[in-house]
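Selected chains only, in their assembly positions.
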Amino acid sequence: MAIKATARRAQTQAPASVSEDSWIEIDGLDKEYRPRKSAPTLALSDINLTVRRGEFISVVGPSGCGKTTLLKILAGLSPKTGGAVRIAGRDVTKPLPEVGMVFQAPTLLPWRTIFDNVMVPAEIQRLDPRRHRERAQQLLEMVGLNGFEQKYPHELSGGMQQRAGICRALVHDPAVLLMDEPFGALDAMTREYMNVELLRIWQESNQTIVLVTHSIPEAVFLSDRVVVLSPRPGRIAEVMDIDLERPRDLGIMSSDRAGVYVERIRRHFNAAGVID
Amino acid sequence: MATSNLVRKPAQPPAPSARPARRKFDLREKPQLWLVPTVFVVVVLAWEYGVQLLGVDEYVLPLPSSVVESLWQQLGDDQFWGHFWVTTQEALLGFVIGVGAALVLGTFISQIKIVEATLMPYIVAFQTVPKVALAPLFVVWFGFGLTSKVVMAAVISFFPMLVNVIEGLRAADADKIQMLTVFGASKAQIFRMVRLPSALPFIFAGLDIGIVFAILGAVVGEFIGAKEGLGYLLLQTNYNFDIAGMFAVLVVLSLMGLVAHFVIRLLQKRLAFWAEDTKVIGA
Amino acid sequence: GGGSDDEAGGEGKEAKLTMAIASAVIGPKEEVAVYAVAKELGYFAEEKLTVETINADGSVAALQAVASGSGDITPADAGSALGAVEKNVPIKAIGGLVQNWPWVMAVKPDSPITGGADLRGKKIGVISLASGSAPYARAYVKAAGLDPAKDVELLPVGVGAQAAAALNDGKVDMLALYTQAYAVIENAGTQLKYLTNPDVFTGIRSLTFSVGARDFDAKKDSYERFLRAAYKAMLFSAKNPEAAMKIGYKVFPQILAGKSADERLKADTESLAAWLKTATPASGEPEQFGDWGAISDDEWAKTQAYTKEAGQISGDVDLKKLWDPSLLSGANNFDKAAVLSKAANYTA
């Protein structure tokens, strides 16, 4: 099903100097958590990364290595302790309006129906209600939640809540989309289906996507580049170009080239000693 | 891979089927239907015979029967209804003002930390002052009429509401606020979409305390200087040594409080419905 | 009736009594003139009495206290006592205290109001509409031939600062308070002009000693001794209010509320004197006072009529149920000269 991108495209009027090639710039980023009661934790150390406009980047790394932390800093939710982060030439110190995010936990509002939850970003940014209601409906249908629009979050299964969270991040068609394990609670089949749909939406809309995932094949299938993080504190172990032609379909994953990428990333994990 | 699309259109359309099932009526499931009246009868009987057995004198605690008789007489009296409406009006107005002010101020205080540090001490300090002692000031500033009683009711219902509003607005889930923040929500939007709904249980606790105290405040305000109202009627019956009449007025006040309480609880069920549905069946 | 003189010598057993003060505060009034003096000068001890005080918030509460046994004796309003008896509250009045009508109208010194005739359209400040001052104000207006419901407006202004402020701010044109309350206001620097009460008010009684009726017979004897000590103290106070006030400070240091005795003595003495004036015969010197506590049938009739008018009672109360003057002759049986000389020569 085709989800029409709304005509509006976030007013990302970048300063003339910003090249489309360095749409997101992360420069020597450090992050240390300093809880009041306990010892500090170094979560990210010296992260350097530049993302092109319209690029699809995946971030993989062992649990607890700082992936969520990285996304939260990009989203302007969490202060960094060192380095610089810029999106479209602007320093990220607070959330930017052109950024959408799928959270690791669904985080729906229990007092809103699923439909109204999905409409939250459109409501916040006061976007044309009629058009976005239509889009929300289409997105919900895409993820198989038709019939559940008027239910409340606690009446949905874990995976269904996560799908609603994905719809919410897509409804206002953000220029930059940050996704934190959006498909973690989905069965393998639904997940593959959602991968395909996401690719389609991305191709139609020219979004810049940063996806955190635990599935290496998923990362390879979707991305232009895969960023591999080392265990905590997260450092960039490798940034791998995925040289598979687009548009891709799931069949490509059985190709040798894809297998090589998957194996190479896997080896990083093993090298880092993540698994026995 | 096949090109069916059953995630979109699940194989079983009747997913959410039919309409909510009617629950059948069962007295065992709603024991309050007989327990509440039973307890009422027991309380009244205990009062009636306890007064006699404990040797409490009727002029200190009158028998329920005399109170009911006196109540009956009062209810037939137009003047009584005049008093009743005056107090109702004072209490409601005071409640709305007090609770409204607490909402506004509580919002400020909870959002802007510095406002709390500078204002809260004065609010607490003012609250600890017995308002009766300020009666002269109240009268000087607000006159002998309705206003001074409304102010009294407002002032006393203000504080419990304020504390609960502040605490409630703070109780909002950090994750939900983060979520809204990412989507560019302003403080006002975060307030409306997350903080306020999260605070509802606190707010309703505040309203519940507030309405009861507003009635109390109006009555105390009438003690200080009034020509009408149930508080005045209390003084009058007491002055006339009509203790049964005084208790009849107290009963009316209690009923006012009860009705207000139930209205607020009903509103809560309506407005904070999601809290109901998430209750665990097992626990 | 007539008490037996034999008991007058205080041969009764040791007894403990609690006197309920019909007011939430201690001030230069009955608790000083009666209680403090009787206690400090040993009048209670002479009668083998140990007397304590409690504060009940008003006459009704005080009568409830003695009726229910929380207290034994209280100087409470006669009208309230009548009301109590009508509601079958078991109390008895055993002796008078305040003899003269204590309520009076006051205006600012420059007020054009000179008497009842000028009251039409005026605002009268009363303590509260459910207090003795409201019926008084109505009766005053009525005595002047006006309709209290239409021709004047009553506003509840309380006593003390609040009342003074209401008068000074022009919120009311006049006040209807008791004399001692005016003394407090005047002491604080507000000047007042008093209107004379019409004759209808003479003979109406207010504070009267009342006791619980239930164990009356058993305690009769100690009540009589209490009254005797009380009237001795009254005589002493009437003769030397300043000494009484000093004694008052000793027994009730809380009257000072943080101030020094020297600072307060003059004002408090005036206040106590104002109260004593209402509680002693209208004319004559203390040397001539006798018949403490007597209330004549005529006075009771006037009090009943007034109380009925005020709405505190709905019909005539059978006086026999309330008034028991049998202890009075015994209560008056004391050596006046000794008291008077003690008062004249008192040094702290």
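Letters are used for the chains, namely A, B and C, taken in the order the chains are written, and counting of residues starts over at 1 for each.
Just so it is clear, a residue touches a chain if its C-beta (ideal position, glycine included) is under 8 Å from a C-beta of that chain, and two chains touch if they have at least 3 such contacts.
If you're wondering where the values come from, they're calculated on a predicted model, not measured in any experiment.
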Q) Which formula, in the displayed labels, states the number of copies of each chain in the whole complex? A) A x2, B x2, C x1
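Keep in mind that, in the parts below, only the chains that are shown with their structure count from here on.
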(Q) Let me check something: if the centre of a chain is the mean of its CA atoms, which chain is farthest from subunit C? (A) A
Q.
Rounded to a whole Å, what is the gap between the Cα centroids of subunit A and subunit B?
A. 46
Q: Could you put a whole-Å number on the gap between the CA centroids of subunit B and subunit C?
A: 43
**Q.** Residues of subunit B touching at least two other chains
**A.** none
Q. For the complex, which residues does subunit B have touching subunit A?
A. 1, 5-10, 13, 15-16, 175-176, 178-186, 189, 193-194, 197, 272-274, 277-278
(Q) Help me check something: in the complex, which residues belonging to subunit A touch subunit B? (A) 1, 72, 75-77, 94-97, 99-101, 103, 105, 107, 109-111, 120-121, 123-125, 141-144, 146-148, 151-152, 154-155, 172, 190, 192-193, 250-251
(Q) Which residues of subunit B touch subunit C once you look at their complex with the stated criterion? (A) 56-60, 135-136, 139-140, 143-144, 223-227, 232, 235-236, 238-243
